[in-house]
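Okay, handing you the structure first.
Yeah, one chain of the complex is gone here, protein chain that is, but the others are all in their spots.
In order of appearance the chains are A, B and C, and numbering begins at 1 in each one.
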Amino acid sequence: VAVVGPSDASAAEIILAYAVGRELAQNGVVVLTGGGAGVMEAASRGAREGGGWAVGILPGTNRSEANVHVALPLPTGLGEARNAVVVTAAQAVIAIGGALGTLSEIALALRLGRAVIGLGTWTAADPKGSALSVTPAQSPEEAVRLAIQEVD
Amino acid sequence: VAVVGPSDASAAEIILAYAVGRELAQNGVVVLTGGGAGVMEAASRGAREGGGWAVGILPGTNRSEANVHVALPLPTGLGEARNAVVVTAAQAVIAIGGALGTLSEIALALRLGRAVIGLGTWTAADPKGSALSVTPAQSPEEAVRLAIQEVD
Amino acid sequence: VAVVGPSDASAAEIILAYAVGRELAQNGVVVLTGGGAGVMEAASRGAREGGGWAVGILPGTNRSEANVHVALPLPTGLGEARNAVVVTAAQAVIAIGGALGTLSEIALALRLGRAVIGLGTWTAADPKGSALSVTPAQSPEEAVRLAIQEVD
Partner (left out) sequence: VAVVGPSDASAAEIILAYAVGRELAQNGVVVLTGGGAGVMEAASRGAREGGGWAVGILPGTNRSEANVHVALPLPTGLGEARNAVVVTAAQAVIAIGGALGTLSEIALALRLGRAVIGLGTWTAADPKGSALSVTPAQSPEEAVRLAIQEVD
């Protein structure tokens, strides 16, 4: 399961991301993130402190870009195109907060048929007024429960 | 300038895309698209019939995937990650219609600092209620005029 | 450490790859491969049976492409460009056998400054006659020892 969100996150988003990462780890699920700061770092810390594994799929070519809680840093060298790798690699995506990169990840994940669970993230409507099919969650625990239903 | 939009487009979207491609070509601007059907094909046809060039940045490895109006088909083999290439390669993006791939391209383009002009496309708001900074246009001519302001 | 080599491997290459994967795992090193058949599958099996982890960085979008020994399948959707991700993600590369994809991975890894250890793989010379700086190993154990020297 991927956890996506801004590197420049609010305190509330960081608390949510930490709880999501911890809960995923306690359910034995590997946490994928972009390996950076903010939501990515908090989810990785949660995964580590929950006894699990955080994988960081990095934009650059250097492992040292990863936050310190990432157990497996994977530099890709792909820049922004690494967002496509993060969501392709995941079976489900939990989106927290509102960065532009997050919106691109939500859209790509839905395009690839991955389930997307939202915790205080983007809302969007196409020209006909149809909303994005992001499943809203009210809590980190609910987000994790919904995401785990999508995992083999 | 990139023209992005659904392969499965409405008649109205196809008319808009054709007019945008034609107008760009008549202003001497190369038209970048994903090289496929729908909006991509109509913009490419407009570019060709306007005396210009359509470049198709394709997801697969085979030139024959391009629609017949593409002057320069560039297979990338990158799958959905080619969307990142389309918008990175452009100086400005005109978005028509409401596919999920289109939304990912809008978000990535804004993230990269490219101007995005919308003609009947997605609206979105982040958790604080701030809208995407897509500049709305009322006509193909206005969209092209706004996009050309961004080109060196 | 990445283990790269052909999906269509000889019996001897498969034995080497298995031994390399197992030895890496017994040294506590995560084994990265392209997740496919042949050398990739044998190294993954070795990693699993050595009590370690095999990560499979897949070309397609579907986890089911991974061989059954991969603990963490990461579909990228990037096609052949995933080779660049495999070697960028690694701190060192062990190359076994002689597929064209393997040669591209050796060249990219050296370009990125990753150490490359060869076990019966390509030899190449540039127009001035300078050989590729691949370090030859005589056994899986030597290959792993040389690779581990490169790991932080």
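Of note:
Everything that follows uses one rule, which is that a contact is a pair of C-beta atoms (placed from the backbone, for glycine too) under 8 Å apart; a residue touches a chain by one contact, two chains touch by 3 or more.
All of these numbers come straight from a predicted model, not from anything done at the bench.
Contact with the omitted chain, checked across B:3, B:17, B:39 or B:55, is made by B:55. Touching residues on subunit B toward the chain that is not drawn are 30, 32, 55, 57, 61, 63, 72, 74-78, 84-85, 88-89, 91, 112, 152. Considering the complete assembly, subunit C touches the hidden chain via residues 78-81, 83-85, 88, 97-101, 103-104, 107-108, 110-112, 120-128, 130, 132.
In the full complex, subunit A touches the omitted chain through residues 61, 77-81.
Everything that follows uses one rule, which is that only the chains that are shown with their structure count from here on.
The most central chain, judged by C-alpha centres against the centre of all protein C-alpha atoms, is A. At the subunit B-subunit C interface, residue numbers used by both copies make up over half of all numbers present, so the two copies contact each other through mostly the same positions. Between subunit A and subunit C the centroid-to-centroid distance comes to 28 Å (mean Cα coordinates, whole Å).
Taking each chain's centre as the mean of its C-alpha atoms, subunit B lies 39 Å from subunit C.
In subunit C, 61, 77-78 are the positions where the chain touches two or more neighbouring chains simultaneously.
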